[in-house]
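First the structure, in the form of structure tokens, and then the observations on it.
Selected chains from the complex are presented in situ; the others are not included.
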Amino acid sequence: MPAVSLSDIIEFVRGRYDGPRDVMIDGVLPLSEATERHISFLSNPKYAPQIETTNAIAILVSNDLPGDSPRWIRVADPYYAMATTVARFFASRPQPRGISPHASIAQSAKLGSNVAIGAFVSIGENVVIGDNVVIYPNVTIEDGAEIGEKTILYPNVSIYYGCKIGRRCILHSGVVIGSDGYGFATDANGYHHKIPQVGIVRIEDEVELGAGTTVDRAALGETVIGEGTKVDNLVQIGHNVRIGKRCLLVAQVGIAGSTTLGDHVQVGGQSGFAGHLKIGDRARIYSKSAVFDDVPEGVWVRGIPAVNQRDYVRQQRILQQRDKNK
Amino acid sequence: MPAVSLSDIIEFVRGRYDGPRDVMIDGVLPLSEATERHISFLSNPKYAPQIETTNAIAILVSNDLPGDSPRWIRVADPYYAMATTVARFFASRPQPRGISPHASIAQSAKLGSNVAIGAFVSIGENVVIGDNVVIYPNVTIEDGAEIGEKTILYPNVSIYYGCKIGRRCILHSGVVIGSDGYGFATDANGYHHKIPQVGIVRIEDEVELGAGTTVDRAALGETVIGEGTKVDNLVQIGHNVRIGKRCLLVAQVGIAGSTTLGDHVQVGGQSGFAGHLKIGDRARIYSKSAVFDDVPEGVWVRGIPAVNQRDYVRQQRILQQRDKNK
């Protein structure tokens, strides 16, 4: 990454700054890791003591921060200023270019323009790949799947037949889309007979799926992840689940079959949902919870089993009060 | 998938039906997604209101369902009728055919008849592949492993050396069989020395393993998954675990080393087991539980730590009663 002048950065973030601007910057780093070739930022007040000790040449801080220092670059939102500075000056990433001679691409597959395909990528019959898609090595895309324009598939992603991925999505390594849902009919002798899973997964635009996340195909119809939803690593999404738009699902969450999440739902890490539930828009589920009932719109729940925040606090207070009585 | 006449479907499920039969059907879909080119079904009473509003041309319902409609196809078990209809008419799936010129197969490997091997599959020395096995792209099978007839390995599966997979098994994408168990001896200075993991994994017939599930090889001897057991996604099975026949393990379950599960055990999602436990036949573990003690045959347990159902209900009642007193 080429160095950038501090002057250019300050102009870009429209910051107030009284120190020397005629220095070159190699990047942005956390306060504890920055050297005099880096700028840093203060967003989480937990790290405030480090603005004295950091080696950073300059620090993005809030307009409201009490005190003063020639190193401070005052901006409205230091976190936003950091993120946009990184994106503008320091975020280039190496990618595959062109189509590797080591890829296996079915003749019936349709590739858009400017597609990049890495080594050992397997693309099945009648697959449709949009313009500017980037596919890293060792990805498998089975027959009939569709990948929207500008989507990125990192190494070792698996996409089963017929599944549809939207535009500008990011699927990290190890993601599995369209594996069979967990559906069995058990007979009187306890043998489990497989229910065919003949639906698909449909992922809308601008969805990001973290490493190792798995999304099962519908038994019938579709498993859906809505536009702009962001999913962390090692999350399990069961068959016929429908997730709304712009939800956040943190790592290791599990959602059992046919449960529906509305829009803007937020789910903390390691939480789980039973099947066939309806979770309303803007509901929030605290981390490490287990949701066994529907959650109405806008309600926050927590615990195992999950209850509303007020009941949760009461239960905790009781356990702690009784401790004191001992 | 070619369309099928409704008449053929009704005859196949032996249904009672008074509507017009001379129409073509494209498939089976849930009530909320079906069009007039689909049939649907009512099994979970939660969805009963949708039998009025669905666009399905015909609906599989129970012989016992009160009321009447010319759209209803009455059968003994609508779920079973749906599953068999899908399997009979609508479940064909594209698969690799023949042996890809882009596979790498050791000369000493033995392949059965009618084996299908996709691109970029690596098969090591002395591997034995049974008749009619299907291996999707980017699978790795290390030296000496054995795959039983009619087993299906989806993309990006990894099978370590010497492990044995039975007949008619299904391993979904990202499954790892035979990785080293978590075994270390810690010395007085806190250094962890690796205990060699020289056993294998043996998976019996008709086992299905969900996407991203990992099964560690035994330290010594075998890690075993019994015949007909079905495992969901992202489950972790430790070294020397022995799982009986026809168990059900839902997503994100974890089983620590040397724990034994009997036959017909059912484990809800996100539950965990400590090591060296004995779980009896037909035991049931509710989802999100943590099992730290043996569970006798036929007993149901729940909670963290898991207790029997009666004690669990008591604990919950106490917490809620005290809430009301406040």
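Every chain is named by a letter (A and B) in the order it is written, and numbering of its residues begins at 1.
Convention: a contact is a pair of C-beta atoms (placed from the backbone, for glycine too) under 8 Å apart; a residue touches a chain by one contact, two chains touch by 3 or more.
Only a predicted model underlies this, so the values are computations on that prediction, with no experimental measurement involved.
Here 2 copies of the chain are placed, and the complete complex recorded in this file has 3 of them.
One rule holds in what follows: only the chains that are shown with their structure count from here on.
To fit its Cα atoms onto chain B, chain A must turn through 120 degrees, a value rounded to the nearest 5. By the touch rule above, chain B contacts chain A in their complex via residues 27-30, 33, 44, 46, 79-80, 82-83, 86-87, 90-91, 93-94, 100, 102, 118-120, 136-138, 154-156, 170, 172-174, 208, 210-212, 228, 230, 232-234, 246, 248, 250-252, 263-264, 269-270, 287-288, 304, 319, 322-323, 326.
For chain A in complex with chain B, the touching residues are 104, 120, 122, 124-125, 138-140, 142-144, 156, 158, 160-161, 174, 176, 179-180, 182, 184-185, 190-196, 198, 212, 214, 216, 220-222, 234, 236, 238, 240, 252, 254, 256, 270, 272, 274, 276, 290, 304, 311, 314-315, 318.
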